[in-house]
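Have a look at the structure below, then the notes.
Note that one protein chain of the assembly has been removed; the remaining protein chains are unaltered in position.
Moving on to subunit A:
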Amino acid sequence: MGVALTKSAQWTAAGYGPTALEVTPLNEAILKEIIEFIENFLYNHPQEAEYVFAEPLEWKTNLEPSAFGSGYIVSETAVESKEVDNNGQPLLSLSVPHVQIRSFGQLSQFLFIAKDSKLKEAQLCVEANRNPVEKILGLDYNTIKEESSALRILEKLTKGDDPENEIKRKVAHLLYQLDLHLLNNSLKHISLEIRLNPVTVKNDIELLKRFSGKGEQTVLEFIEYTSDYEFSNGCRAPPWRQIHGEICYVLVKPHDADTLCLTCSSEGVFLNGGKTDDEGEINYERKSEVYKDLVTLLKDKSAKFSENMSRQELKFNEEHHKEVNQLSKTAKEEEAIPSNRSTSGSHRSTLEKNQINLVKSHMAKRLAPSLNWKATVDSKDRKSSFKEPQEEKHGRHEKTGTSFSHGRAQLIRKSVEKIEDIISDSSSESEEDEESPDHRQEANADLPSEYWQIQKLVKYLKGGNQTATVIALCSMKDFNLAQETCQLAIRDVGGLEVLINLLDTDEVKCKIGSLKILKEISHNSQIRRSIVDLGGLPIMVNILDSPHKSLKCLAAETIANVAKFRRARRVVRQYGGITKLVALLDCGQNSSEPAQLSLYETRDVEVARCGALALWSCSKSHTNKEAIRKAGGIPLLARLLKTSHENMLIPVVGTLQECASEENYRAAIKAERIIENLVKNLNSENEQLQEHCAMAIYQCAEDEETRDLVRLHGGLKPLASLLNNTDNKERLAAVTGAIWKCSISKENVTKFREYKAIETLVGLLTDQPEEVLINVVGALGECCQEYENRVIVRKCGGIQPLVNLLVGINQALLVNVTKAVGACAVEPESMAIIDRLDGVRLLWSLLKNPHPDVKASAAWALCPCIENAKVKSVC
């Protein structure tokens, strides 16, 4: 196992202090193999198990002496095995924390005792004994060179004939076998991670192209892509196929076979169903087994290819010899392999050597980024590393573990060059959030009739003039676009591309029709993603400048739908969308007198509404909030807030509420006298509007002045009365949140008491979702700072439910509950109830909570408890 441990296992970078094994799947697999070997050793090789090591394996263990049972002499800090060697020395001796073991039998038992921690113990052992073979078999074996270690050991051992050496030989043999086994396993591990990527595929195809054409000498008649368009990620497959890992499709005509239509995917290369003649579409279904790369597939499918390929190899080699040579020199400079370029006699051998080096250096580079694990692997990391193969498929390479073909030296050279920037590319993409996986229908599942009808309409979109296009668009709109089947059908027949292309034309009617459809289908998250992938957002952002109001509205509404995920929001911002959207808000200038609105002005209001809607979606990103503010959005939003249209108010308040998480906004909201209007709209009939207003107040009321403003504008009464409607939980959470923050001011608490809000809050302590409970308890905690309110809470029976909540796990809730209980505990009478309900013990146990805020709050709550308990005991 010496070789496997030194070569395969991934050690942390050599540096100061003891080196350690990185926590990686590969290492874990190696350790598991070793454990399995040792555990079974006792049963498989009972004789060898008694073999006494030349030197003990020694490491710092985490095992306690108490874990050892019969067969051991156990004292408080030391353990010795009853099993001894010829000299009477114990084969296992442990003096905390050092353990020394001198036989496989003892090792095996030790692992058995270690139970769950055996992986950890094995790791510690391997880390502490960097050369276990040497320790087991004796120092003299260390001098033997690695290349032929086993052979020489055998040779040496067979010279002596005594039985001990016989066993030693067997042990050496067993270790050698284990070593081989480990190496093989780790190789499998590494080779599993190999996938094709667009760059390698492209290189393969480009190279083959150069050797294709008419005539006998070429490898192929032709090889070409089915699509000329290359996406920025290097793929040519349409995005909805890229999701399946497909990179591109190629038509290949070998000399001795029909034209093959191949799919290159990250899994490998395979034959697909071919190009259908009439549509020009590709039947994506797999028709052959998956080959690991293009050349392998072609070699299998065409004898001529295989034959010519081997001829080409020779020619090709000579051509590129120089290049390769230079590369290997730079790539492996540290090893300084002398490359003999002057003498033609050693030409070939040098070349071969260089190429082997190439593979090595290539492997090293390839392994470095992809097998780079962190020492702490929590569940989240695991998830992401699980996703890694898909997301970073660019980062993978397919070359290792395959026999190295000379003809492809150049491919590798290019790959090596490109690998680094590809990896940095993909890492920037990996921060994607909330993009749900693709639920595509199976290709052979029964397609609904809508699918074919929509396909026909898309044909008209592609091949019609403006008139036909408008008719097709209007017909498409008649489908139930809220239905996922239709949404996906439009995407799958290539309709999205056409719809987005239409946005880029001059035809206003086509743009309107297209946006009307995009607006509907962009409710689907997969469609949203495809729209962004196809570059739809920049075009829509441009349309925001159009003089047509209805066009502006539709574009803004569609952006509002699409910008539901982070990448989309970023694109909107990067193309200047935020400024344009804010400019839309400027339309509704005269909207303060709704009675006198003419048709023309109503459309202005509509434009502003759509702008607000889009800003609401965009305002979920921190940077966008800042961009909205910089574009002068706040005064405009404040002005729109003065209108009385619910449709307008909801997105406006929604945006404000979203943005109020920023300090800058809260200050601006105060300055723009927005609170007044928020309070006014709490009285609206619309539940959603009430919710957003309450939410905005909740965000802003951290500020004392704002709390006073809420009171001065009469906002506390509507808040208190909204408490009575408990059906809409979102609204209830927002309202209780607003009440909590407002009740930080004493004057507000007095008002709430007047409105009987405290009694209602106590009633809300049971049967509510956590987000409501947090706020309710928070509010009670603030209220209970006053004597009168504490009495009210006690009289309404609020103490019991509060104490009950002490056993929860939600940290925010616990912080609030402990605070509320602590506030109540100031009252001796309440204290008695808390004590009776065992609340003090519960508080005490929260001191062990991992969250520091909970700990602190629990400690504060205990203060009055202790004080009051003292009073009681003195009495």
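Convention: a residue touches a chain if its C-beta (ideal position, glycine included) is under 8 Å from a C-beta of that chain, and two chains touch if they have at least 3 such contacts; residues count from 1.
Assume contacts and distances are computed from a predicted model.
Considering only "Translation initiation factor eIF2B subunit alpha", "serine C-palmitoyltransferase", "Calaxin-like isoform X1" or "Lipoyl amidotransferase LIPT1, mitochondrial", the record for the omitted chain gives "Calaxin-like isoform X1", by its UniProt protein name. Residue-wise, the contact with the chain that is not shown comes from A:P547, picked out of A:G215, A:P547 or A:P850. The chain that is not drawn here is touched, among residues A:V133, A:I282 or A:I512, by A:I512. From the options A:Q466, A:T602 or A:N647, the residue with contact to the unseen chain in the full assembly is A:Q466.
Against the chain not shown here, subunit A presents residues 456-457, 460, 463-468, 470-475, 477-478, 508-509, 512-513, 547-548.
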